[in-house]
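Of the protein chains in this complex, all but one are displayed in their positions.
A, B and C label the chains in the order they appear, each numbered from 1.
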Amino acid sequence: MNNFTDKPTCNCGVFGIIGHDNASLPTYYALHALQHRGQEAAGIISCDKNEKGKTIFKRYKSFGLVSDIFAQKDIFSDKLTGTMAVGHNRYSTAGSSDARKNIQPFTVNYRMGNLAIAHNGNLTNARAIRKDLIEEGSIFQTTSDTEVILHLIAKSKLDNHVDQVRDALKKIEGSYSLIIMTDDKIIAARDPHGFRPLTLGKLNGSFIATSETCALDINLAKEIREVEPGELVVLDQNTITTGDIKSYRIHENNSPSKHCVFEFIYFSRPDSRIFGSNVDKIRRKLGKVLAEHHPVEDPDGKKVVVISVPDSSNTAALGYQNQLIKMGIDSRFEIGLIRSHYVGRTFILPGQTKRDIGVRIKFNIVRGVLENRTVVLVDDSIVRGTTSRQLVKLLKEANPKSIHIRISSPPILNPCHYGMDFPSKEELIANRFGNNIGEIESFLGVDSLRYMTEDELLSAMIDHDREHFCTACFTGKYPIPIHTAYNKEELDD
Amino acid sequence: MNNFTDKPTCNCGVFGIIGHDNASLPTYYALHALQHRGQEAAGIISCDKNEKGKTIFKRYKSFGLVSDIFAQKDIFSDKLTGTMAVGHNRYSTAGSSDARKNIQPFTVNYRMGNLAIAHNGNLTNARAIRKDLIEEGSIFQTTSDTEVILHLIAKSKLDNHVDQVRDALKKIEGSYSLIIMTDDKIIAARDPHGFRPLTLGKLNGSFIATSETCALDINLAKEIREVEPGELVVLDQNTITTGDIKSYRIHENNSPSKHCVFEFIYFSRPDSRIFGSNVDKIRRKLGKVLAEHHPVEDPDGKKVVVISVPDSSNTAALGYQNQLIKMGIDSRFEIGLIRSHYVGRTFILPGQTKRDIGVRIKFNIVRGVLENRTVVLVDDSIVRGTTSRQLVKLLKEANPKSIHIRISSPPILNPCHYGMDFPSKEELIANRFGNNIGEIESFLGVDSLRYMTEDELLSAMIDHDREHFCTACFTGKYPIPIHTAYNKEELDD
Amino acid sequence: MNNFTDKPTCNCGVFGIIGHDNASLPTYYALHALQHRGQEAAGIISCDKNEKGKTIFKRYKSFGLVSDIFAQKDIFSDKLTGTMAVGHNRYSTAGSSDARKNIQPFTVNYRMGNLAIAHNGNLTNARAIRKDLIEEGSIFQTTSDTEVILHLIAKSKLDNHVDQVRDALKKIEGSYSLIIMTDDKIIAARDPHGFRPLTLGKLNGSFIATSETCALDINLAKEIREVEPGELVVLDQNTITTGDIKSYRIHENNSPSKHCVFEFIYFSRPDSRIFGSNVDKIRRKLGKVLAEHHPVEDPDGKKVVVISVPDSSNTAALGYQNQLIKMGIDSRFEIGLIRSHYVGRTFILPGQTKRDIGVRIKFNIVRGVLENRTVVLVDDSIVRGTTSRQLVKLLKEANPKSIHIRISSPPILNPCHYGMDFPSKEELIANRFGNNIGEIESFLGVDSLRYMTEDELLSAMIDHDREHFCTACFTGKYPIPIHTAYNKEELDD
Partner (left out) sequence: MNNFTDKPTCNCGVFGIIGHDNASLPTYYALHALQHRGQEAAGIISCDKNEKGKTIFKRYKSFGLVSDIFAQKDIFSDKLTGTMAVGHNRYSTAGSSDARKNIQPFTVNYRMGNLAIAHNGNLTNARAIRKDLIEEGSIFQTTSDTEVILHLIAKSKLDNHVDQVRDALKKIEGSYSLIIMTDDKIIAARDPHGFRPLTLGKLNGSFIATSETCALDINLAKEIREVEPGELVVLDQNTITTGDIKSYRIHENNSPSKHCVFEFIYFSRPDSRIFGSNVDKIRRKLGKVLAEHHPVEDPDGKKVVVISVPDSSNTAALGYQNQLIKMGIDSRFEIGLIRSHYVGRTFILPGQTKRDIGVRIKFNIVRGVLENRTVVLVDDSIVRGTTSRQLVKLLKEANPKSIHIRISSPPILNPCHYGMDFPSKEELIANRFGNNIGEIESFLGVDSLRYMTEDELLSAMIDHDREHFCTACFTGKYPIPIHTAYNKEELDD
């Protein structure tokens, strides 16, 4: 699969709701709003009671986009009934031979009843725990880290849901924004560093925990507050009655926040609030800082044309161009590339000869605005660089005077262990060319390329302590030591 | 779903093979041959090595008939490669909300590597064990008894596959013909009473364990011998090299054989050998004994017409008619009912008014052979009686002189706890009418109805000790005491 | 595709009904009953009025079996409403690149409104007429003969439906049993030789025309009479009101009846009445005559076992065995071959090595009844002989004393131009071996093979003048001269 994007793959979206007449319905809308966090598969588990008053968990999970999976109206009223529900969007992973079992939310039976779990993140000690559990006789059905959490909960000797979950979470390391549904409550928990976002909301009488505020907005729900790093909250009948949200610390000691800076750069939706800030505002600031340090001027004093790769870098490009104006550089934001609404993530490319036809099907250029212009293409990141190179080739057909790429983040040099899915280290363009900007410029075929520095990047994180971000993919400084035994590959079957 | 049959649902077919170049291929053919044992779903797991030499289990499972599930040629050469494989046909169960997870063979990881399991049978103490396991912190992914066995194997403290499996099997009660695949061997095991058939075969250099010999025949494999009741056998590299099949007893003490007599009456394929006998031969003997005790004569000395419900009662009907001749009763075997080849198990019946259209679509009558005749319809069993009643109505359109039903088994009065799926006790026709033959005759609209007695039934089990059969569905005498807590229903989710 | 049958392909089934509340429903049942006449595709056109009172034709056609095509309950009540309907089952043809357009019934608009047409048969002068029409400026959308009829109707200068249809039919030669639906009537017509069957029926207040009586029986409709060769009948509002069926002669002069004898031998369903006779009765008579002239005895005076290829030759085999008894030859009818209910027309055969696995999947043998026996396999016809050969090989695994094939028809040596679809002349087994029985016996691997002679065949046509049958496929004597220009192949696109 070639999805003609030069971005890291996103890292799942989660949603849970309690106290709604038909809880799967706002969950479905939320999964639409969170679709950008995962496009490979999605699932909803609702909790209802059968005619004998016994709690039952109802499931609907499949591969594909939300609009394709839930394509029949009666799914919600017939199959996914009940007043609690949890939903999950999964990102795309390399084809495991039986990946269907890995579609979340997972559901199991254990001594305290049913459990459903939806997880955004990545555990760094999952392999070691898995090994121990297996030694003790546990059997694993999936290759997912998330199953480890389920086993730890079930193994806990403690006698209530909350203590069992805390017991389990104390043992795991890495990143997690979790929604757990039991027979009578929703538990939401976030790792001590707060790598991934997780927020709480309220929709009339029902309560919600979810990845981003856009999943609240689509439901006209109100944001309450974020789940704090290291916090576990409980949404139950008492919450519905009194509005009170019980809160627990997972660990006794606090850890420093280490929010994934890529959530601001690329992952989250621009209309969301995460980590306490509007994504759009930060992204515009990134463009502004990028322009301050890496402006482009036309050699003949003509108007510079600033374009984006729609739609992810629109905001940064607008911020960039706005700053150019402030700096006295004559410039205009233009729609130079148009992205097709009609092609999904995949389409076939039967002819081998034309390697760049894929980019042509997905994007088209507007010649008039590019011809004879000094063009700045603002993008948020480059991973492999292959699609960027094809886009540059496409832009050149419009005969621009010159093409300059400005990236609103530093070069990506290292793998992420907290939930982002990059290609192998060798495939990262910055590594391929030894982080030599000149060589990357040649490869991409542009007149100039500039990245932000880490310092510039963090200076755009307004209203945030710059220590509160994880920048490991740029710097290699991992907030949590990575176990040498850690090797996801071997688990795949 | 109405499948227009008045039979108990069959109880799964299993197949395992080791030492074959493309082991999934004979497994696929075997599943075709075993299709009569389960039509709801099927699956194959093959065992191959990846490029690093690591063992991997490959899966392909789905709902539907074997010919529909495995409808692409490259499944076997591309997806299900490897020299070991295990396959399973599942019978139809009432629609659980997430039944997909319940399709066998199941696969898991545990401390000794991969396990795949295919199970024919029903465990009578599964609920109790499941409860204990859950108390200890185990989590369950399916509602299937079979998962209990996997947990028991993984929990075993013993240090090799065979001991672990024996350890697990010692704890379970009920019926099981099991095929277990590990990373390097096939283990086949059969419960101490030998309720369900399980046999061993040889195909050139590869070794097979499977439910019925018809799965050997389709592969041109040779039968070696049955797996004995209470026996566990191992097929491994050593077996391939030396031909030696290691054998173990599951329990220290032997139990009496209690073969399911319904395997002879209806379940198994007539061309199979099970429990040491040709099914066809026993079935013909059943017809013979039925005729001896329950003959039909024409009141005017005319030729009696003997017909079957194709195809299951063909052999019994032939045996019945043959015996009539021997008894000097002028008679002829005729094809009075023809079954459509073109309709599968289900088809829609949009018009509510015509209740018997389903039977008309599935069967048609040959008027010429029935008109003005004394007709004997030989059938192997009646469960609900609704389809039989519709068939009788259909036959009457040919204006027979009279219609007589002869059943080559006794009235079914009790549930089976060892793998057969009957409707609820109240729905069984013999119970509905208090086992009053006159009332059942009226309901069915026939001139006479006769069942075999248990004694007559067992007298047809030539070459067998009549104590060696389970007849609990007729007599209520269960070979294994049924736990009062036993209640499958509650487990469904 | 290998459908593991050694028979000519059948030649379509047609059905039309007027005066029924939901006319598509009995049409659907009828297509089930007529499924044996065509398994490749099916369609129903119903006639309803829209809210403005304007007549509209509603369509539902697709490839596949009736049960698969019409798999949603609401098709009949929602999509195929109306009080008139016409249906068609199509037989399998070699894969034309756009065969979908060729699925009948066809519908068109012409100056007198809508027309739907369903045709069973084959026109021998279609190419010539088509050529003329095209010269005059007509455009053709399909490669089907049937479209020619539509053009001729539309071109007619006459001013009412009946005259237009007669005008058209006067110009065509060959075989046709036609159902035509206009906006207000059903017209049924049959070619002057009556090659294919066509009959009239009555279901409460509604009137029916259809290929075989089995399509009446499934609807509990009563047979009225056959449409006579060369007759055109009209079923309209007047028919519904008065019961009167208007009848017209297509041509002024009568032609001799030339019924397709293969309809009795193999095509029609045994429970149907066609050409005035019960199919089952004739088929039994064929078996009887076959035994009279070609009996088989056991050399040691043991019982001879007579078996059929289920289900088509069941009746002939019963007739054969019955006659053996009358002739004093000790014999028994047995079920020696069992045909799987679970495989449809096609299934994949991934392993190249085992050429006969297909036959093994479709059929299984019952060893007990064959072992050490002189076995007679009665079949109705052999076309290519390849499947027969594989069946013989399969039977031999049961170690019979000897195998004798008896065919209840003569050797097929010539193509049919009136609707049957044989393979090419060279592929017919009788031609391949120059009609040398000894060589065919060797090829099939049997101890003896006997066909009926034409004379014997016709002697079985009780109550019929033997001149009234077409036997061209055996004798080459075509009732209608075949145009040299006739060449179906070239029309395919």
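Keep this in mind: a contact is a pair of C-beta atoms (placed from the backbone, for glycine too) under 8 Å apart; a residue touches a chain by one contact, two chains touch by 3 or more.
Just so it is clear, the structure is predicted and the values come from calculations on it, not from any experiment.
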item	value
Chains still shown that are in contact with the chain withheld from the display	A, C
Residue in contact with the excluded chain [from A:Arg225, A:Arg367 or A:Lys425]	A:Arg367
Residue in contact with the excluded chain [from C:Ser67, C:Asn89, C:Ser156 or C:Thr315]	C:Ser156
Residues of chain C (touch criterion as defined above) contacting the omitted chain	54, 56-59, 79, 97-98, 101, 107-111, 114-115, 134-135, 137-141, 150-151, 154-157, 490, 493
Sites on chain A contacted by the missing partner chain, in the whole complex	22, 25, 28-29, 32-33, 35-36, 39, 65-67, 70-77, 214, 217-218, 220, 269-271, 278, 280-281, 284, 310-311, 314-315, 318, 322, 332-335, 338-344, 346-348, 350-351, 354, 357, 360-361, 364-369, 397
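Going forward, only the chains that are shown with their structure count from here on.
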item	value
Category of the chain touch graph - line, ring, star, complete, other	line
Inter-copy rotation, chain A to chain C, in degrees (Cα atoms; steps of 5)	180
Longest centre-to-centre distance from chain B, chain (CA-based)	A
Between chain A and chain B, centroid-to-centroid distance (C-alpha), Å	49
CA centroid of chain A to CA centroid of chain C, Å	62
For chain C, residues contacting two or more additional chains	none
